[in-house]
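Removed: one protein chain of the complex. Kept in place: all other protein chains.
Entry: chain A
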Amino acid sequence: MRALRTMFSRGDRTILGRWFWTIDRPLLGMVLLLMGIGLIAVAAASPAASQRLSGANYTYADLYFLKRQVIWVAIGLPVLIAVSMLPKLWTRRLALLGTAGGLAALAALPFLGDEGTNGAVRWIIIGGSQVQPSELLKPMFIVTTAWLLAFRFDDPKVPAIPASGLLLVLIVALLMIQPDLGQTVLVSSIWVAQAFIAGLSATLLAILIAIGAVGILMAYLFVPHVTSRIDRFITGEGDNFQAERSIDAIRSGGLFGTGPGEGQAKFSLPEPHTDYIFAVIGEEFGMIACLFVAILFLAIVVRVITQLFDEDDPFVTVAAAGLAAQIGLQAFINMIVALDLLPSKGMTLPFISHGGSSFLALCIGTGMLLSLTRRSRFLTRAAEPEMRLGAT
């Protein structure tokens, strides 16, 4: 009885109790809410996805993808909680190891990989399910970058930016072999954001943005798969079918949606359960639900960053900001693609899109974010650093 009563009370000194009182609970709450929304959205998208993916030899049951998503959540959520319980040091070690392992896997892709649907080699098949090493690598790389960049806070002469930049170039090179422009843009943008936080000069920032623009232009000119996608987007000619169906779905939903299970446009959506799940939400639950999802992602970013205002550890600051930026950027790129304001990227909507390694990677990344931002929730930052120094 006593144990039950003291569980999650402030006096609770068990591992779970300490975890509960130090974790960023609003952040965790929002992530759980997104996963819940994800289950509902996947339930809505599942029949459409089943119909679309059923072939002559095999038909998926209507709610096949919902069942799979429940299993993914059942795996991912414990992983998230477990990672969030790691001490800071262990999180860092996990990230460094993960970066090394991820790089190795990415490098091995051209030899082991399974060709994906649109001319890109992105997957490794492990035990019957597809694993996308680049997804798992993302959070690891972000935390590793943060670890390197944190040295600059104490001594700007440490060549942290070139060092982590080198790592970025390596990853980008491996991603472009696949080729995966979407992930490249995402990983590079997050790195630039982190370097910016770590004191990248404005001149260098401008140069990097220019390099990025040139890079995208080069990809457009020399990578056929990228060329065709961007062409289709700009001219609206050729097979722009996907984006148009997405727009149709959102329009047919209107403000309040058609109601769950009532959507029809979703049946002509490509990848309704992953890349275009935002359009399914739009059709069945309406524009207001879509807006709510967008605001929820904004809220996650805002919550992480405002919490970082009280943070004194540069590593935590850069790492948490990077992980939050990853969630936010990935979410907004996905939504903006579904709204036909960007060419199709093949990016999932965090926590909402149906599972796979992307979902698992997000769970690990969010676990790391929660682990890094754990601290006493009753103390605020000392106003003047000298005061604390004076105490030593």
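Just so we're on the same page, a contact is a pair of C-beta atoms (placed from the backbone, for glycine too) under 8 Å apart; a residue touches a chain by one contact, two chains touch by 3 or more; residues count from 1.
In the analysis below, contacts and distances are computed from a predicted model.
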{"item": "The complex's invisible chain, by UniProt name, from \"Biotin transport system permease protein\", \"Heme exporter protein C\", \"Lipid II isoglutaminyl synthase (glutamine-hydrolyzing) subunit GatD\" or \"Penicillin-binding protein 2\"", "value": "\"Penicillin-binding protein 2\""}
{"item": "Selected from A:T22, A:Q51 or A:S228 as touching the chain missing from the view", "value": "A:Q51"}
{"item": "Touching residues (missing chain, whole complex) on chain A", "value": "51, 56, 59, 152-156, 193, 196-199, 247-255, 258, 264-268, 282, 286-287, 290-291, 294-295, 297-298, 301-302, 305, 308-309, 311-312, 314, 317-318, 321, 325, 328, 332, 335-336, 339, 341, 385-386, 389"}
